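Taken from a larger complex, these chains appear in their original positions, while the remainder are omitted.
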Amino acid sequence: MSARREPIEYADASPEVRAVYDDIMATRGTDWVNNFWKVLAHDPPTLRRIWANIKEVMGPGALDPLTKELLYVAVSASNGCQYCIASHGAAARKKGMSEAQYSELLAIVGLANETNRLVTALDVSIDPAFR
Amino acid sequence: MSARREPIEYADASPEVRAVYDDIMATRGTDWVNNFWKVLAHDPPTLRRIWANIKEVMGPGALDPLTKELLYVAVSASNGCQYCIASHGAAARKKGMSEAQYSELLAIVGLANETNRLVTALDVSIDPAFR
């Protein structure tokens, strides 16, 4: 009867859920799975779907892996999701983010939120050069 | 009596405002100023203050200039500020952002907004390893 769902540990997980956990650990080269996935495991189709999305979007592409994590952290910081800042912040640090870079990232998130409001409130017209 | 303030052109600007416009153009190596600043010019202290913030936060630091612009675009896209996406998107392209990189950035912004909501709604506890 609660809004919070308890994490489902590997030992208690169904084969379907374990298969996703296994893929998460294999993809990341780790021997554990973080709570987000263990909580999503109450709904196996969503667990499978969200993991497939993360794997595709955060996988190799035109942006390097660190930049991808920085962008994820920045959006999460802007949205105030502390778990997401913690988990993607840890991933970013593992990929090389320094404390100085994290400080600059936060400064940009803060300033963009300030100017975004000024621009929208003042209804600034897009310059022809930007179209 | 309107919410929208009209851009103040260089020719019509006070010396105080012109000094900021001049510094914007000199810093960017351009011969024009975009509408955001021309609209802020109705309030010279805010014009000066916001420009000083942008110049400091977006200037040389631990993150390279392209990454800084990508972060600005990502936050602006997450907040739905179309002018900001257009202006910082143009700056990012000038610094080398490819269309493929922009597509990946948007994919990350979208996915982070999805998982941010799931995490917050499910009130996921931060794993000890992330603390």
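Observations, loosely collected:
First chain written, first letter: the chains are A and B, and each begins at residue 1.
Methods note: a contact is a pair of C-beta atoms (placed from the backbone, for glycine too) under 8 Å apart; a residue touches a chain by one contact, two chains touch by 3 or more.
Quick caveat: nothing in here was measured; it's all calculated off a predicted structure.
Assembly remark, whole complex in this entry with 2 chains visible in place, copy number of the identical chain is 6.
Simple rule for what comes next: only the chains that are shown with their structure count from here on.
Centres computed as Cα averages put chain A at a distance of 21 Å from chain B.
On chain B, the positions that touch chain A within their shared complex are 3-5, 7, 32, 34-36, 39-40, 46, 50, 53-54, 57-58, 61-63, 67-68, 70-72, 74-76, 78-79, 81-84, 86-87, 89-90, 98, 100-101, 103-105, 107-109, 111-116, 118-127, 129-131.
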